[in-house]
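Apart from one protein chain that is not included, each protein chain of the complex appears where it belongs.
The chains carry the letters A, B, C, D and E, assigned in the order they are written, with residues numbered from 1 in each.
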Amino acid sequence: MSLLPHINEQGRAKMVDVSDKAVTRRRATARARIRMKAETLQQIREGRVQKGDVLAVAQVAGIMAAKKTSELIPMCHPIPLRGANLRFREEGEEVLVIEAEVKTDNVTGVEMEALTAVSIAALTVYDMCKSIDKDMTVMDTCLVEKTGGKSGDYIRKEEG
Amino acid sequence: MSLLPHINEQGRAKMVDVSDKAVTRRRATARARIRMKAETLQQIREGRVQKGDVLAVAQVAGIMAAKKTSELIPMCHPIPLRGANLRFREEGEEVLVIEAEVKTDNVTGVEMEALTAVSIAALTVYDMCKSIDKDMTVMDTCLVEKTGGKSGDYIRKEEG
Amino acid sequence: MSLLPHINEQGRAKMVDVSDKAVTRRRATARARIRMKAETLQQIREGRVQKGDVLAVAQVAGIMAAKKTSELIPMCHPIPLRGANLRFREEGEEVLVIEAEVKTDNVTGVEMEALTAVSIAALTVYDMCKSIDKDMTVMDTCLVEKTGGKSGDYIRKEEG
Amino acid sequence: MSLLPHINEQGRAKMVDVSDKAVTRRRATARARIRMKAETLQQIREGRVQKGDVLAVAQVAGIMAAKKTSELIPMCHPIPLRGANLRFREEGEEVLVIEAEVKTDNVTGVEMEALTAVSIAALTVYDMCKSIDKDMTVMDTCLVEKTGGKSGDYIRKEEG
Amino acid sequence: MSLLPHINEQGRAKMVDVSDKAVTRRRATARARIRMKAETLQQIREGRVQKGDVLAVAQVAGIMAAKKTSELIPMCHPIPLRGANLRFREEGEEVLVIEAEVKTDNVTGVEMEALTAVSIAALTVYDMCKSIDKDMTVMDTCLVEKTGGKSGDYIRKEEG
Partner (left out) sequence: MSLLPHINEQGRAKMVDVSDKAVTRRRATARARIRMKAETLQQIREGRVQKGDVLAVAQVAGIMAAKKTSELIPMCHPIPLRGANLRFREEGEEVLVIEAEVKTDNVTGVEMEALTAVSIAALTVYDMCKSIDKDMTVMDTCLVEKTGGKSGDYIRKEEG
């Protein structure tokens, strides 16, 4: 017996039939953290005011990517999103945190949309800063929270 | 003076002019690692033989995403890729490693293509297994190596 | 206080949360006018019968672009369209008018879809005729009318 | 009087207004058959076990193409799919049959989505095997069955 | 030993490395034939003159699809096309023939682009006529001819 719902009786992938799932309000939050040199983070922070806004580009990239999720993740259902937002914050001197919140009213959840948004926003930061810091690493891309749907709410247990 | 080449004189982002860069053979390798429950990794491993192949889907997703990189990363130049490959391996009982290698002959490098490939492949694994393991975390998405281009070769120093 | 709903509390753009807006029937009409040489317009007109139909291509381009609106306009919600149509007419000897009408039943309007349709249809006309008339200018791309939604109906006041 | 609903009063194509059609559960099944050398089919069959899985790639390609249908077929309405599956079987020693089943709850049917899925899956098989068999031919791409919608159910009459 | 070049050493698909192939002028021609009721073909034919042009839409759809080939066929290399054309002709009273010719100067051929063009053009004809003829069948989608590249020229042997 297969526990993975995306696998059909021939052992190949399918887009699961969700016809009988109920439309409910759904929300998901995902997070990615990028570790970089302190100087890189400083450049990003100051660029905001003086020179140019790396995060403004990452913001747009993340939101546009959320809308492309079902084109990127093969077995993902297309979902007309009702809202998407990204927030940035710093954690110490070397970590930039990106959080995305996505909403819909649909039969499937928006976990993948939130995860895609933070992943592509993080890669956009990498792209714009790679000439000064190739060692940047995207850490801990994960689902933080989701609400709505039959499987119930989920809140990630953060490690102590 | 801005150190970030993607910012124009109005403090906004641009796609850098690379007209005067030379066409050279370029290769980049990126890696993502996914931490999951041992049972999840076991399901993926056994699915290969018996029930269905999560990794076959992630493989296709990663290669197709590499070709979409310049649609996803706003300031990234479009690059006709010459080759792309993904490999999977296990690291202990709870970690799946995804590595992507991308090649081109062009004026810009393919770091972003390799990073996009592993990121989307990792999210595809998440999507197909999330019904059994929502805590899966994509760790350490990073550039491993690149060759070609004026800035020279790069090999990531792994932490001891 | 921000009057622009697309800006979040960090001063960056978001896709506005429309979860609480009602689904209503919505329709929008947009228009673009292209000024060109009289000979160019004559070529387009005659091509219809004898040689080939520039406007048939522009028609298809406009309808396909309407469906791509949320991929192009970053903060635009994806909307499953229920109908889209373009019409062409001449205004004097040097002006081609393109009008697009788009319909949906959704929580947000279709103004951007109608505007995208006429903009891309106009650029398609430019593309196909640019070898004979590079001075062609797209004039007055604007919303003509919209109905449905909480903000009420809108009809553009034409200048006397 | 025009019998083709996609043509507007100017003799050009439009995306038909379906605002007044009812949302019903809809399902469509399409089929393509590929004739190839017996050795090619044998390679595909054995690859499954030993060397690599052409059909796994075709499966993913078909499902992703189903989601792209309204981007490919100009007058096709965008439809959020609720499920999609492909199945493969052999017919004699030289024919590979691909069948796709697509489902939605919407105002228009999913015939085109099922047809697009089998067409692109078939071309993917061609692509991966063309170095050993350029004569492969996609035969009989057709709609097999559809249910739901005002025009009623349809079952293809197979030739005796 | 695998005869299928798209399969990597893990038994999964890859986009073959073509770095060492020479850039040559390449051309491919593909063909699809659609069998339909004589009345349907008559509608299409007369629409050209009087009511609207199904084939103009199929033409645009085919050319746009050729440009999307590497997004649709997973292991296909992206190729900047240099030219694409579609032609239609009738074969008896019930068959519409679509032929596409595609050109490039590149390291890989354009067989898949030509095949994608005719496949999507054929589905577009189906879409626009399906309300009057659901039994339409796409027959014989195949490569007719290719030139350029190391594997040499290919001309399909037509069945006597």
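Annotations for the structure displayed:
Assume a contact is a pair of C-beta atoms (placed from the backbone, for glycine too) under 8 Å apart; a residue touches a chain by one contact, two chains touch by 3 or more.
Bear in mind that the values here come from a model prediction, so they are computed numbers and not experimental data.
Across C:13, C:41 or C:84, the residue that sits in touch with the chain not pictured is C:13. Screening C:17, C:53 or C:105 for touch with the missing chain picks out C:53.
Although one chain is not displayed, its contacts with chain C can still be listed: residues 2-8, 11-13, 43, 47, 50-54, 56-57, 60-61, 64-65, 68, 71-76, 111-112, 115-116, 119-120, 122-124, 126-132, 134-143, 146, 151, 154, 156-157.
Taking the whole complex into account, chain A touches the unshown chain at residues 53, 56-57, 60-61, 64.
If you put the missing chain back, the residues of chain E touching it would be 25, 55-56, 59-60, 63-64, 66-68, 80-88, 103, 105.
Assume only the chains that are shown with their structure count from here on.
Centre-to-centre, using mean CA coordinates, chain A is 37 Å away from chain E. Multi-chain contact residues, meaning those touching two or more other chains, occur in chain C at positions 56, 60, 64, 80.
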